[in-house]
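Moving on, here comes chain A:
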Amino acid sequence: MNGEMEILEKVKKAFGEKAETAPKWERQSEIKVPLELLHPLLGYLRAQGFGHLAMISCVDWIEEGEFELVYHLWSYEKRLHLLVKTRIDRENPTVETIIPIFRIAETYERELHEMFGIDFPGNPNLTPLFLEDWDGSPPMRRDFDTRKYVEEKYGMIDLTKELWKREEPVLEGENGED
Partner candidate 1 sequence: MGTGLKNLLNPLDAVKYLFKKPHTIRLPYEPKVIANRYRGIHVNDWDLCVGCGNCARICTCQAITMVPVEGIEPKPGSTNLRPKVDYGKCSFCGQCVDVCPTGSLKLSKNFNLISTNREDYVFIPSKEWDSGPGTGWESDLEYSILNFERVEMPERPPEERRKDFEPVILGFSREQAVVEGMRCLGCALCMDGCPTRMFIPQYIEAITDGDYEKSLKIFYVNNPLPEICGTVCTHRCEDACVYSRRGQPVQIRYLKGFGASRIDDRAKVLGTKVGTKKGRVAVIGAGPAGFTVSYYLRREGFDVTIFEALSVPGGMMKVGIPRYRLSQKILDREIGFITSLGVEIKYNTRIGRDIKLSQLLKEFDAVFLGVGFHRGIKMGIPGEDGEGVMQAVDFLRKVNLGEEVKIGKRILVVGGGDVAMDATRTPLRLGAEEVILSYRRREVDMPASEEEIKEAKEEGVVFMTQTLPIEVLRDANGKVTGVKYVRTRMEDQGPGRRPKPVPIMEETFIFEVDTVIEAIGQTPDYSLMEKEIREKLTFDKSGKRVVVDENGMTSVEGLFAGGDIVNYRGDIISAVADAVKAAKGIARYLAGK
Partner candidate 2 sequence: MVILEFFLVLIGITALGLLYGGIARKWSARIQRRYGPPFYQNFLDVFKLLGKKNTKSHGVMFALGPVIAFTGIILSLFFLPLGNSRPLLSFEGDIFVLFYLLVIAPLGMALGAGEAANPNATIGIARGLTLMLGYELIFFLSAIAVMVKFNTASLWKIVEIQGTFPKWNLFPFFLSAFAGLIALQGMMGEKPFDLIVAPHEIASGPMVEYNGKYLGLLQLYHAIAIVVETGLFVNVFLGGGSILTFILKTFFVFMLAVTIDNIMPRFRIGQAVKFYWKYPLIISLLGILVVFIWR
């Protein structure tokens, strides 16, 4: 726990108030930074011994119009997992690649590009990873409705309608909507 606080303190010292740090779980802390600090921070952490980039996640907070990128860093020496989070605009998602810092990021960025439509300038290989002949919007975005897509493309027999139903009340002034 001490080592944990130590690195968080260091980050605070190096990056100021813009980096929100908080211990989260046992051996797991989070650092929230604005996008412009992301690359310096990752570089700094790498130098501090956080050499294992477990993965890069993206969470679609569609209500807030933002993607949250989460870089999962692990330090073998400190035994600490850091969730480095940054928010980017959902409409025009662009993040500079982190390949110069973590070479292994190439495939993760490639996947995010395919699944969320995030652009990573500087990444040499952003070709589709999983999908072939894809015609929908990036599938992992919240506004992509897989069930609708399936019904249109594969003609799935939709059982959901007859699956199970119960009466719903008609509340006053709501005109049939629950």
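Convention: contacts are C-beta pairs under 8 Å (C-beta built on N, C-alpha and C of every residue); 3 or more make two chains touch, one makes a residue touch a chain; residues count from 1.
A quick word on the picks: all candidates are chains of the complex that A comes from, given by their letters.
Note that the coordinates shown come from a computational prediction; the quantities given were computed from them, not determined experimentally.
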Chain A in this complex - touching candidate among 1 or 2: 1
Chain A residues within the candidate 1 interface of the complex: 159-160, 162-164, 166-172, 178
